[in-house]
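Of the protein chains in this complex, all but one are displayed in their positions.
Up next, subunit A:
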């Protein structure tokens, strides 16, 4: 019976399918595409290009810090005027490098490149939708990001250099062009670029949320959503609430810079004259900035954690441990993310009582994070672990997340933050927990879903090599960096020779720099593997990792609309791995309980009765509704 229904709907679909393909030329298909899969790849490739630029910058300033006496004349062809005739890096440009590295990595790589790629790619595929709720808005989202990228990239080539006030662009430094060359045109472009970037994020975020809520396939209730989708949904909500606040703070800063307002400026005497601005507060900017800035940490991290949940469960051949606890902890983290921002501001002169409150709230966030860590470990326990490159990066992520997260408990303690604030201890902490962990999430996702994206496999051995070199390299960079931080080395210093208290650890800094260069070089293994496999990789099977989620029920080369026939219905959660009694060690979500009587748990047998109901539901199929 259902076969006949299926055949009819395939027929119906074939008609509508044709209608959709009629007018697709090259530009519509690959450039101004409204297909979520193409947009995801656009995000991914743009993100990878940005990552290469951003990490290269860090290598340059690591050379400056680790080998302060080295002659950098060989960089003159690239950096031109920023290298002096004696081969020294310009101190102003050093600050610009630090600033651009932070901005690029946090926003352009780990927000757009990670969340943009995988939210776009996986949400429709894993919830069983033909595409995003609004393909057009989705396209706009990418092209606003592209515009932001062009502006940010252009700012690097300015005569006065790009923005250079640190990625947090605290005014008054960022508001006064006379305070620093980077606060002139460079900062104008930075602010413009970020305004467009935020528009892009909002367009994307609204789309993700709408799609998850409205376009889930038959039977895909919220308690059957894969954890990836939960993570993307929560990430999108975080972004939707916090990015507008950044936009407003950016707009106020633009007003201060160009229209003579005094939101952030007061009592300033610079270049021999007293400015007329009074009554503003630089601290106001910090409050607004960190109201985004802290949730941003989780905007970056949660997609990585979601991807990890999926990859670990699939490759450990075990259900994720504590599915509901995982969702609850993500919701908890997301809620707390909005009420801990001032822990970045303990020593800014903020009222100390406020500091106590924020210390308390900050340390609470360790609890849901600990739950997540332990749940991952228990998922590994008594598994049957296959070390695909995606799995290795996911395991690596858990280790980095825990190691980096623990030092956050030190920094969240306001009394201890007095000494450690703005030292390398902070740098080491957030690079482990947010930078490296999220980057590992990105790698895990790319390795895991590459077959679905490009219909080919990446080379697993090179992937494993890439993992070990990156993993060891990351720890070799950031564990010693904690030591440097405990010794009190302040961050954003051009060199450490000005003080006696930083006149030690010379060789430790050199070691960190060399390890950083090693880790950087290891990424070229990935780049080669990635681009080579797109064209020459081994043809992928339909479900290479024997996974349960819906995207693996689509054809190897997924076309427009994702499923050729009807969208599959969903009957179970996505984690039925190694279920006792089952024939295979995985049962995809679209297999009804009535077909797996041998492995059903008692309460699942009761669900067989609801199958008819699920099949009869409205399809939410975008190809079948008029538009």
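By definition in this document, a residue touches a chain if its C-beta (ideal position, glycine included) is under 8 Å from a C-beta of that chain, and two chains touch if they have at least 3 such contacts; residues count from 1.
Please note the rule applied: contacts and distances are computed from a predicted model.
Participant: Under which of the names "Cytochrome c oxidase subunit 2", "MHYT domain-containing protein", "Helix-turn-helix transcriptional regulator" or "Transport permease protein" is the non-displayed chain listed in UniProt?
Facilitator: "Cytochrome c oxidase subunit 2"
Participant: Specify the residue from the set A:494, A:530, A:552 or A:571 that touches the hidden chain.
Facilitator: Final answer for the missing-chain contact: A:494.
Participant: Can you work out which residue in A:395, A:427 or A:550 touches the chain that's missing from view?
Facilitator: Touches the omitted chain: A:395.
Participant: Out of A:115, A:141, A:414 or A:548, which residue would touch the omitted chain in the full complex?
Facilitator: From the options A:115, A:141, A:414 or A:548, the contact with the absent chain belongs to A:414.
Participant: Pick out which of A:373, A:445 or A:588 touches the chain that's been left out of the picture.
Facilitator: A:373
Participant: Based on the whole complex, identify which of A:316, A:516 or A:570 touches the chain you can't see.
Facilitator: Looking across A:316, A:516 or A:570, the contact with the absent chain belongs to A:316.
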